[in-house]
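Heads up, one of the protein chains got dropped from this complex, but the rest are sitting where they should.
What follows is chain A.
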């Protein structure tokens, strides 16, 4: 990469050779920002990684004098069935609620809203955005009230003579997935709405004149043209969903048992319920890695910068 750049500038022979002092001078104004980033972004990450190498506890002797235990927390984690279950639940939660639910529904809403009248568009988008505007804790309580056994959903079902299940107990994952879709779809809808309005109408019109059907125009023209927005949106919703804690904690507490314990919930439980802060931090670090893997996949698969 570097050599290629050098070769090219050498071949052109136009760019003057950079003096090292000047580069340093030019970068100097950035130093405070870089220092801030390092302290407040890299700092916590490194600190959490260090914490995951200790047996720090919330109470007892190990709270006063934690020991360095190397990779013990990670080996214990890999041997723990509960951890693997949490990994699977996290992937299911992210896949179903963010990648499929929020993205597909958001895209569908954005497309449909383009084709409707203005009052309807305003009404629908306001309703959808309300879920996004609510603070997470308020949304979580609202959804708890909606899905709980004597909650809104089961009462409405009762009007039709149907007896709903105990959503939060018998199908906890379905409940939290639906809840997260409800809460997050507005974001995808807005991103896609903006992206779609940027697609030049003449391109699609030209395709229509050439005889492309509606679905063909969508899949072969529109989607490739908004690929960058899709990639950005997928990454943001994935990372957001990966970090969802309040919603699940309020609705199911990760239960029943561990049936809806995703990685953040598990990390919280290990650190603050079982008082094993070091072990909980190890789970948090793994969650960070999972997020990084997702991001890399999106960047590689969707290649947002290549036209």
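One rule holds for everything that comes next: contacts are C-beta pairs under 8 Å (C-beta built on N, C-alpha and C of every residue); 3 or more make two chains touch, one makes a residue touch a chain; residues count from 1.
The working rule: contacts and distances are computed from a predicted model.
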The complex lacks one chain in this depiction; which UniProt name from "Extracellular solute-binding protein", "Cytochrome c1", "Lipid-transfer protein" or "Urease accessory protein UreG" does that chain carry? "Extracellular solute-binding protein"
Using the touch definition up top, pick the residue from A:48, A:125 or A:148 that touches the left-out chain. A:148
For the chain left off this view, which of A:24, A:37 or A:138 is in contact with it? A:37
Among A:168, A:226, A:247 or A:286, which one touches the chain that has been omitted from the display? A:168
For chain A, the residues touching the chain missing from this view: 36-37, 40-41, 44, 57-61, 63-64, 76, 148-149, 166, 168-169, 232, 235-236, 239, 253, 255-259, 272-276, 299, 304-305
